[in-house]
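Working notes, structure below.
Note that one protein chain is taken out, while the other chains of the complex remain in position.
The first chain written gets the first letter, and so on, giving A, B, C, D and E; residue counts start at 1 in each chain.
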Amino acid sequence: MVPGMSDATKSRPDGRAPSDLRTVTIETGFQRNPEGSVLYRAGGTTVLVSVSVAEGVPAWMQSGRGGWLTAEYAMHPRANARRQRRDGRSAAGVDGRSAEIQRLIGRSLRAAVRLDQIGQRTITVDCDVLDGDGGTRTAAVTAGFVGVALALDALRKRALLGRGVLRVPVGGVSVGYAGGRALLDVCYQEDRDAQMDLNIVATRAGAIIEVQGTAEASPIPRQHFDEMLALGLGAMPAIDALQRGALERAGVALDELCG
Amino acid sequence: MVPGMSDATKSRPDGRAPSDLRTVTIETGFQRNPEGSVLYRAGGTTVLVSVSVAEGVPAWMQSGRGGWLTAEYAMHPRANARRQRRDGRSAAGVDGRSAEIQRLIGRSLRAAVRLDQIGQRTITVDCDVLDGDGGTRTAAVTAGFVGVALALDALRKRALLGRGVLRVPVGGVSVGYAGGRALLDVCYQEDRDAQMDLNIVATRAGAIIEVQGTAEASPIPRQHFDEMLALGLGAMPAIDALQRGALERAGVALDELCG
Amino acid sequence: MVPGMSDATKSRPDGRAPSDLRTVTIETGFQRNPEGSVLYRAGGTTVLVSVSVAEGVPAWMQSGRGGWLTAEYAMHPRANARRQRRDGRSAAGVDGRSAEIQRLIGRSLRAAVRLDQIGQRTITVDCDVLDGDGGTRTAAVTAGFVGVALALDALRKRALLGRGVLRVPVGGVSVGYAGGRALLDVCYQEDRDAQMDLNIVATRAGAIIEVQGTAEASPIPRQHFDEMLALGLGAMPAIDALQRGALERAGVALDELCG
Amino acid sequence: MVPGMSDATKSRPDGRAPSDLRTVTIETGFQRNPEGSVLYRAGGTTVLVSVSVAEGVPAWMQSGRGGWLTAEYAMHPRANARRQRRDGRSAAGVDGRSAEIQRLIGRSLRAAVRLDQIGQRTITVDCDVLDGDGGTRTAAVTAGFVGVALALDALRKRALLGRGVLRVPVGGVSVGYAGGRALLDVCYQEDRDAQMDLNIVATRAGAIIEVQGTAEASPIPRQHFDEMLALGLGAMPAIDALQRGALERAGVALDELCG
Amino acid sequence: MVPGMSDATKSRPDGRAPSDLRTVTIETGFQRNPEGSVLYRAGGTTVLVSVSVAEGVPAWMQSGRGGWLTAEYAMHPRANARRQRRDGRSAAGVDGRSAEIQRLIGRSLRAAVRLDQIGQRTITVDCDVLDGDGGTRTAAVTAGFVGVALALDALRKRALLGRGVLRVPVGGVSVGYAGGRALLDVCYQEDRDAQMDLNIVATRAGAIIEVQGTAEASPIPRQHFDEMLALGLGAMPAIDALQRGALERAGVALDELCG
Partner (left out) sequence: MVPGMSDATKSRPDGRAPSDLRTVTIETGFQRNPEGSVLYRAGGTTVLVSVSVAEGVPAWMQSGRGGWLTAEYAMHPRANARRQRRDGRSAAGVDGRSAEIQRLIGRSLRAAVRLDQIGQRTITVDCDVLDGDGGTRTAAVTAGFVGVALALDALRKRALLGRGVLRVPVGGVSVGYAGGRALLDVCYQEDRDAQMDLNIVATRAGAIIEVQGTAEASPIPRQHFDEMLALGLGAMPAIDALQRGALERAGVALDELCG
């Protein structure tokens, strides 16, 4: 082992190497009612995803033939160290951060689905963060894809949908930059200290669906950005494997959905 | 087996006898952050309880010396067969049913705590129904008591509280009346068909904290009401035992808290 | 006179015996526009009830054949010693207490009406507390029934409804427990000091429609609860007589409506 | 009787002459709690006025020495022929018409009070229209002045205020223009058909506090406007007499308050 | 020069004579999308008017044949010396002052349009105050009329409307009373110190559409009111000329619209 490598590794709070994902567990069928239900844990972050499929589409697209997918994201009031007001119950409506994140989740998962193949139906992906420890929005995308696949598979098994309703599997991961290097799948403590926080949604093959990065204090050089992007895209096969594993255990043949 | 008994038993959808509780599981420590965290399942009903303790009390009681306890209750948008709007995100604010229920939970759990012994602190009990199949409000009380005990025990272990901060353990159960008899712990299907739905919050010894019953179609004779009340109060020792078991497994000595 | 009785009587703030109702006046036709209008005073409590009948039913029941009844309850901003914010004008929407109470009123009055006999109409019962001195929710039920009977009678006189649109007359009363005995129809001062506050909605014959009781500090034995329930149900004939008297003076033949 | 006069008189729906006020009754002390309570009826219009005096002033004027007066105006949901949504419970907050009117009432009554003489107190004038039949905003001003005088008199009798806290009595009246002449105190039916609706707030002597007039369909000549203004100002002594009568019966010496 | 005249003139903050309007500029076509767009500046007041014409009318008038016109008025958060909360983003919904003003604008401009001649269309007049220095509501009426004429002309040029869709041109002006005389078109500083603030909407010929005046401290004699009204009505030809000039430069033939 290279000593420098070893030093660098030690500096992550949980002892991971810079390119290590946190431990992920994906439990399907956690709730009884949703067409797709996923309890997703990555390190200290827990997201409950519930996917509902309803007949009908929003008014603005009723003249078309296809369907729609939308997401809602909410922090459980005690997802963090201090209790926060229940999102949406304050006078100001949905919290701005939640609004921003649920839009990203919706865009990301719409890219995964062939909306013109699902009939005039609306897929709603509810993402509730039960424990927050960094990376909740990309966790919601990764888990959300599993939930959407479960839901579409359920409809397919009821002969309501044909093959090929998924365009491509998608997953998400966050990358930070701190201490002169890119760090994969940063936890809250790392995120807080990072110079940039980059959220990536992509395919197994590394094609990009969404990129959203913010330099926290001072601008960062493009070279660092490229390093982060490469690290994140490089993790997509591992994320894809986690998703496929959970879907297989749940009896979902992803290839038929993507067909 | 008595034929009538057998017939009656068969008529409950899940084969229970009229005085049977549903199968209950109580998982503590489900979330990482709350002082008290409980995932409570009773048959097809699942409630996630999160208890937070914060310094300070609401403005209206700041001149006093004691603390306060309040509850929030929300249905997960997909707790039922159809997705509902996320509670609190509609224009009309908190749903009326949620408002009614969270007030009952708060009153019930305040009766369990010696608020004058907890200092100027506010205990918030978040009750999120993840799956709804009847009896969610009394499930929230039963699980809420476990969560409050966990939270007060955690403060006590940090030497922030003394003995005797709990007045008395409390639990809740619902009773229905259908087919000429009282039925314990009704599920949604039974509740829908019952002539009366009675929610009871009480102590192990059967002392009453809250009673709330509604005749669904026509008024019912007092004799039936008394039968229901007796059935519910009779189940309190069993509920108490479930709570104590979960707390023991979590290392909480209930007697010291109640001391 | 028995000395103990006499002592007990003296201890009520207004000199009533434990089983005495407060003085009640029921003025019908107070407002010009509603199908049923009632100004109801019981001691220091004043509730203005306005019953409106409109064609049509809520969307969720449009496929059925019958009608619907709903209630709104609001405190006048100066119903109490200090002015409060006008209910519904705060950021948080309808006050939680109002939401809880208007649901109880709605359930209670729906039990009184044969909704399947009133056509596709919606009855709205507006209950505005102009002066609050305890017992406002049961006052709203008692007055609300008078208002509903006035409204249905008005429709019946216009030949829009047949006989038998009322199932059964209902009334409400509150009972407290203090000083070792049950007290009927408690005023605010008694309510504040009571160990339990019990709200009862029932028929003249004592059949139960709604029971809602809360132990204020410590749990109370079932025996005390039973004593309270008996006291409340025992008052129903007197309440029924007050309602019938007001309706008779207004020219309403209750028996034809109940027929 | 002059035939033309007679014809003109006959054309008002209730047989009044063009310069007749409707019958007014002013009942003080209708509610128990407010410092000033007035039930005001003018023909088919009924307004309940409740005046509250609280210690303290809004944040924006806390550096000053005087007090503040504000008004709230709301239609009872069944003040009109059809039930309307309860004001303030809709998603859009306070109805625009109510907002406009309560601002006029507040301005008008602030002109009546020497705010710098009432200490750091806030007077809130709640105006609830129980029956609407035209002229509700000026009825609220006329009744509101009575309520404010009652409230200030109550404080004066508790020795909390000195002489001269009122600047000048004020009252309001509406005037319509229809059929080629000005009509005093128009009811709803006349208002609906009028070419202009003019609301006037003024003193007994005819000095102007607020004028607000709207031509309903086409612009009207200044000469007609002047005729309306003269008719309204000419009614102020009669309105003042009604207010004084009610205050005298309630034991209020207006001259000491105005001193 | 008469000395008194000269003194009086000097006392206006910007050196105007009592009967002088502020300098007005009217820029049409400021925004690209609206059917009518006007940037209106009068002294230190700037109002951006945007007129939109949409197919369809509000639900409550769908059974009729004509159209509707409505206005929205909002202060830019930095229209004044201190930044204010963005109107409508506070918990309380639209600010009361804005609600009052936009109702006045709507009424005034509806008087200018033959709503029964524009088909089932809704005209929305958005008035955004970018700089506030007094007289914003009457500026919005004056500019709003120009915008409505631009919009109707645009529809007429697309052959969607015939001649005569305007009833009459309307404009607005504010008048103050200070220092013993009426002052035309008061700026904020004058308005703040005035005894009365009078807003007038009228035609070129001085026929009245809306009058709204408020005595700020003490009631004012009718004679002063009349003086103010005369001064305001006397300015209408000058305001009309400014409107016509702007419309002519934009190629709009007002006479055809009014035909």
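What we mean here is this: a residue touches a chain if its C-beta (ideal position, glycine included) is under 8 Å from a C-beta of that chain, and two chains touch if they have at least 3 such contacts.
What you see is a predicted model; the values in this text were computed from it and never measured.
> Check each of A:Ser19, A:Asn80, A:Gln120 or A:Gln212 against the chain that is not shown and name the one that touches it.
For the chain that is not drawn, the touching residue is A:Gln212.
> Given that one chain is not shown, which residue among A:Leu21, A:Met61 or A:Val168 touches it?
Going through A:Leu21, A:Met61 or A:Val168 one by one, A:Val168 is the residue touching the chain not shown.
> Even though one chain is hidden, which residues of subunit E still touch it in the full complex?
Where subunit E meets the chain not shown: residues 30-34, 44, 46, 48, 50, 52, 54, 72, 74, 76-83, 86-89, 93-94, 124, 126, 128, 130-131, 133.
> Where does subunit A touch the missing chain, residue by residue?
Answer for subunit A: residues 92-94, 96-97, 99-100, 102-103, 107, 111, 167-168, 170, 196, 198, 202-203, 206-215, 217-222, 225-226, 229, 233 touch the chain left out.
The rule is short, and it goes like this: only the chains that are shown with their structure count from here on.
> Have a look at B-C versus A-B and report the one with more C-beta pairs in contact.
Taking the two pairs in turn, the one with more contacts turns out to be B-C.
> Taking mean CA positions as centres, which chain lies farthest from subunit E?
The chain lying farthest from subunit E is B.
> With touch defined as above, tell me whether subunit C and subunit D contact each other through largely the same residue numbers, more than half shared, or through different ones.
Comparing the two copies, subunit C and subunit D contact each other through largely the same residue numbers, since over half are shared.
> What's the distance between the Cα centroids of subunit B and subunit D, rounded to whole Å?
Spacing between the chain centres: roughly 52 Å.
> Express in whole angstrom the distance between the two chain centres, defined as the mean CA positions of subunit B and subunit C.
The separation of the two C-alpha centroids amounts to 28 Å.
> Which subunit A residues touch at least two other chains?
If we look for residues of subunit A contacting two or more partner chains, we find 89, 91.
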